[in-house]
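Worksheet for the structure shown next.
Every protein chain but one is kept in place in this view of the complex.
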Amino acid sequence: MAKLAKQKIKEKIARTYNLQRAAEGWALFYDNPVGKIGMFLLIFFGLMAVASFIPPLVNPMYHPMTGVDPGISNATPPSLTHWLGTDNLGRDLFSQLLTGARIAFLVGISAAFMSIVLGTLIGMVAGYGGRITDGLLMRFADMIMVMPSLLVVLLLASLFGQLNIWIIVVLIAFFRWPGVSRVIRSQTLSLKQRPFIDMARVAGASHLRIIFRHILPNVLPMAFLYMTFRVTSAIIVEAALAFLGFGDPNTVSWGMMLQWVWKTGHMFQAPYWLLPPGICISLITLSFYMIGRAMEEVLDPRLRREEEAAQ
Amino acid sequence: MTLLEVDKLSIAYRTRTATAAAVDGASFCLEKGKSVGIVGESGCGKTTIGMGLMRLLPPNAVVQGGRIGFSGMNLLALPDDRMQTVRWKRISMIFQAAMNALNPVHKVGDQIIEAIRTHYPEISRSDAAARVEQLYEMVDIPRSRAFDYPHQYSGGMKQRAIIAMALSCNPDLIIADEPTTALDVIVQDQIIRKIKQIQHEQNIAVIFISHDIGVVAEVCHDIMVMYRGRIVESGRREEVFRTPAHPYTQALLASYLTIDGVVDVDFTQTPPCEYPGEISPEICGYIENCPRATDACRTRKPQWRELSATHKVYCSLCE
Partner (left out) sequence: MHTEAKPDNPDILEVERVKKTYRDERGLFRTSGETLTALNGVSLNIGRGEIFGLVGASGSGKTTLGRLVLHLESMDAGSIRFHGTEIHSLKGAALKAFRRRVQMIPQDPYQSLNPYMSVYDTVAEPLIIHHDAAKEKRSQLVEDAIRAAGLTPAKAYFNRYPHQLSGGQRQRAAIARAMVLSPDFVIADEPTSMLDASISFTIFKLLAEIRKQRGVTFLFITHDLAAARFLCDRIAVIYHGEIVESGPAESIIRHPQSDYTRALIDAQPRFSFMKQPHFREQT
């Protein structure tokens, strides 16, 4: 037992290198104003998401979906009791906005994560497998890539009625992996030429071992980078679907809020209702995008090489 | 006549967090028509010296001090436009991995003509073309190949073309930075002979930078050995080969394999002992690897000491 614990500690120490490398990367990231702004925006939205649990506890009328202010029967502008005002049913817009942040994270990160996992796996297998495997997988990826994803989702929604938020997430993930797999595939192709892959083969490593032990760690940074960009696109797709009326009616997302503004005809009557979700969608996608750009710079081999050469 | 006089040249690279010295107080002279070789392991600063002389250092490099005297001018103080006229016309360079220096979409001869006409716009195209043929003769490429594309050349021919380009404006000094590293042994030998021959015939001074002390010894009159940014030994090649005084030079020669065995190094040579009992934080950079380091080496600054009028060593050893 003690021995096992010792082994665990040893492994942990072994990983400190990656921590150290991560720390170096973080320093480089944080030096970049784009990354810094993106990070602060993201923290802000994170706090919003966490805070979304508070209003319903204060007073049930602040529940974003079911809470209705009994004294209000129409859309009202901001006041002391409703900081951002209410919608036409008397629901609190501020608590809706907070919940929207939570949903944006949920949709963005889970859809991005799924598409990254799928894209990385397929990319690695295609790049490593070569010829036939590569051809088949990449043609499949091309097919999905050229499909008008929004249109397909709309079709599905009109066929099956309202879609659950998780189905939307899965659909977004399904349409967003091919781009990732293209990048990972080309990285795998160049990694395959690196002598350490030959060394692994000479040592007798199986294909699975080579893919997961030798290629995967080397493509992971790139996969994470793409994840930030995928988060952006997932949030936008969800918002678009919701705005067009194909969102999950049981979920309060910013896209849904916009849809309600539009459907109830308050588009140009209630800027306090229209603007906050619109601005939030822009800012959260911007923040993920900025983080991605800053990460890109950290990962950029040219920048890295300069850093190493100078040492 | 002294052509080049480098005095206490120091160059450092700035990084995000620190400044790392790449060349630390390098001083040497080069007579007109003579050749000097700079030897050292990768990262010792030998390429930085070459780039410093050309004033082609990367943007994160800082010249921290020193003087580069070249036929009466201080190159470090020269304004950029005047440096332009010195570069290539008077000092030219054969770069490391020069084979990739040719533009693949232009004919080689045209690239040389371009180089000539950039510096001498008054020369007509046909005169420049005649010069190219002359240069090709000099470097032993058939004239008929002058206007082929780079991919039609072998590695050795590309390297010869690069040498022709370096010669095109009749420079006084050529800096050759690892010009034969990527080539096969036989081609390497041919190129070295060629450089040597041209150097003699045209009376051009050459600075030959290489990690291979054997290659340097074939070409150069003088040898300078560098270690971690410092020149640690310099002298006529016969002196450096016969009586290497710095332990690093001795180690380099002791591990140099030739086809006849190992060069028989006189390990007994020691810098003449004349040490003031000074205590200094600036100790020898070779100390961790030096087989001959003494405790005293840890406390004193290495010093230049002369073994002959031409042979000097920078060492803290005193036995």
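For reference, chains read A and B in written order, and residue numbers begin at 1 within each chain.
Assume contacts are C-beta pairs under 8 Å (C-beta built on N, C-alpha and C of every residue); 3 or more make two chains touch, one makes a residue touch a chain.
Because the structure is a prediction, the values reported are computed rather than measured.
A.B. asks: Kindly name the visible chains that come into contact with the excluded chain.
C.D. replies: Checking the complete complex, the chain left out touches A, B.
A.B. asks: Identify the residue among B:R117, B:R145 or B:H211 that touches the chain left out of the display.
C.D. replies: Candidates B:R117, B:R145 or B:H211; residue touching the omitted chain: B:H211.
A.B. asks: Determine which one of A:P70, A:G161 or A:P195 touches the chain that has been left out.
C.D. replies: A:P195
A.B. asks: Tell me which stretches of subunit A touch the chain missing from the display.
C.D. replies: 3, 7, 10, 13-14, 16-18, 194-196, 198-206, 209, 213-214, 217-218
A.B. asks: Go through subunit B and note every residue touching the omitted chain.
C.D. replies: So the residues of subunit B touching the unseen chain are 41-42, 184-186, 188-190, 211-215, 217-218, 237-238, 241-242, 251-252, 254-264.
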